[in-house]
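As you look at this complex, bear in mind that one protein chain is not there, while each of the others sits in place.
The letters A, B and C name the chains in turn, as written, and every chain counts its residues from 1.
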Amino acid sequence: MGLLHNLGTVCILLGIPFFISGTIGLLRFPDIYTRLHALTKADNVGLGFVVLGLSLQADGWHTVARLLLIWLLVLIASSASCHLVARAALRKKIEPWSRP
Amino acid sequence: MMDAMGIFDMVLALALPWLGWRLLASPDLFRAMVLFISLGLLMALTWVRLQAPDVALAEAAIGAGLTGALFLSALRRLERLSEAERRLAFAGKREEEDEIPPERHRRAKPVAYGLALLLLAVFVLLLAWSLAQTPAGGGLGPAVGEQLGQSGVRSEVTAVLLNFRGYDTLLEVMVLFLAALGVWSLTRVRLPLQDEEPGPVLATLVRLLAPLMIMVAGYLVWIGGSRAGGAFQGGAVLAAAGVLLLLANVTVVRQIPAALLRWGLALGPLLFLLTAVVCVAAGGNLLEYPPQRAGAWILLIESASAVSIGVTLAALYAGGRPPEPPAQDRGGEQGPGRDADADAGGRQ
Amino acid sequence: MSWQYSSAALFLLLAIVAGLGRILRGPTAADSMLAAQLFGTCGVAILLLLARGLEWEVLQDIALVFALLAALAAVAFALRTWGGTER
Partner (left out) sequence: MPGNCSPVSLPLATRLTRLLARLVLYAVLWSVLAGLDGRSWIIGLPAVSAAACCSLFFAPQRLCPLSPLGLLRFIPFFLNLSFWGGCDVMRRALSPVMPLNPGLVRYQVSLPEAPQQVLLLNCISLLPGTISADFSGQCLTIHTIDRDMPVWSTVHLLERRVAAVFGLRLAGGAP
């Protein structure tokens, strides 16, 4: 109990930097495509760590299954919407930024 | 010492009005919409902090999900409409703006601001007054808690909504029904025809999410009996499935028989009314269920209402009564979506 | 509520508030839309953390609804607001 609990706490705290770097990437990166990179990857890994941490601390398979379901849904939603937004941007002829 | 949750609440309390202000002050419609979607999310978090999970759930489903999709689709229509209007009104409508002399503008501004401030002051006073009038000791909460045993459900909110104040909910369901009727009587849905392939990613997304939305809608209706959830939340999630279908514009939407939609729309209000009549006929008051059967009645009404609310909200998104049956749909489709929208402008 | 959940939730909320800057700066519509997406993911994480921290299972349901409807706005955006090649 104690060990798992602490491990879970570590996982949760590991997830937070990913969220923060996702936001920083969103603010710093130069164009829509690179921002999509930041958001889709960093946030999903962050949520993955939070879900992992909470699962380690969960008190039954039921909670774990629900947590995993929620994470899977967010994964599907964000990767699909990443693709759709990138596609719409490309079809709108928005040029990707490239290093001068 | 201020703990992290205290700071959390403070950030929330500061961000919410600021966001609302930026939303109202934004000159760009699109930005205002995105701000509105974000406001929905922060609102949901705020409701959670205010210990109102039912409202948070509804806000999550409606505010952050459905309204966002509705606004984003409306924006496109608005842009096209304004383009058409600009083309129509190109010849000399500009003078109208200049008819009001500038000095009246200058006088109107302080008056408007003064009125707004006055209204705000009255509102604040009324709030303060009603706060002073509220009896100490948690309002009606204890009274509800006392009667909860014979309501048939374990959730206080559901007990109030569907048992103690059932007629309020009956009227709400009726209002939604009327709104859907109003929209249906205005126009027929013109499903935008595919101007391009939606792509496999979207098709798969619909395939995965639509059944899950149905499941979660059912779950919310079920869980409404014991904690947060219920017909409105379930209906909103169900409507999201409909909106997703409409968005992905799958041919399936055309194949849903209109009669099914009509019955779905009427099911909730009909059942609710029927229950009311039966209760009165059995010698009780309006919607006074026999205590030992109350749970079953409430579940029945909730499920039927969830279906109706789902259909209603999806119909409000679609903006019209069901399209023509698919019999002539193969040959009779006129042109791409552009025509349909131009048609909307021309028909008045 | 123990400190780890509340401080994690606080940091996530700050990440959301910082993301508001992207909505206001734009420049394209999609950039603002991305910020709204960010809010969805962070919101789910906050709700899950609070659900555990407050021992309040209802919040998981709210997170579930969020996760389920997260794609809706992006789909509407990509297909309706920006989609369509005709003009």
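Structural remarks
Here is the rule we go by: a residue touches a chain if its C-beta (ideal position, glycine included) is under 8 Å from a C-beta of that chain, and two chains touch if they have at least 3 such contacts.
Here the structure is a predicted model, which is why all the values come from computation and not from measurement.
Put simply, the missing chain touches A, B once the whole complex is considered.
Here one chain is not drawn; of B:Leu70, B:Val189, B:Val206 or B:Ala276, the residue touching it is B:Val206.
Interface residues of chain B facing the missing partner chain: 197, 199-201, 203-204, 206-207, 210-212, 214-219, 221-223, 248, 250-252, 255, 299, 303.
If you put the missing chain back, the residues of chain A touching it would be 17-18, 21-22, 24-25, 28-31, 33-34, 36-38, 40-42, 44-46, 48, 62, 65-66, 69, 75-76, 79-80, 82-83, 86-87, 89-91, 96-99.
One rule holds for everything that comes next: only the chains that are shown with their structure count from here on.
Computed from the mean C-alpha positions, the centre of chain A lies at a distance of 29 Å from the centre of chain B.
Centres computed as Cα averages put chain B at a distance of 19 Å from chain C.
Listed for chain B are residues 202, 205, 209, 212, each touching two or more other chains. In chain A, the residues that reach two or more other chains under the touch definition are 73, 76-77, 80, 84, 87. Within the complex formed with chain C, the residues of chain A that make contact are 9, 12-13, 15-16, 19-20, 22-24, 26-27, 32, 35-36, 39, 43-44, 46-47, 50-51, 54, 57, 63, 66-67, 69-70, 73-74, 76-78, 80-81, 84-85, 87-89, 91-92, 94. Of all residues in chain B, those touching chain A in their complex are 199, 201-202, 204-205, 208-209, 212.
Chain contact summary for the complex, chain C toward chain B: residues 1, 3, 6-7, 9-10, 13-14, 16-17, 20, 23-24, 26, 29, 32-33, 35-36, 39-40, 43, 46-47, 50, 56-59, 61-62, 64-66, 68-69, 71-73, 75-77, 79-81, 83-86.
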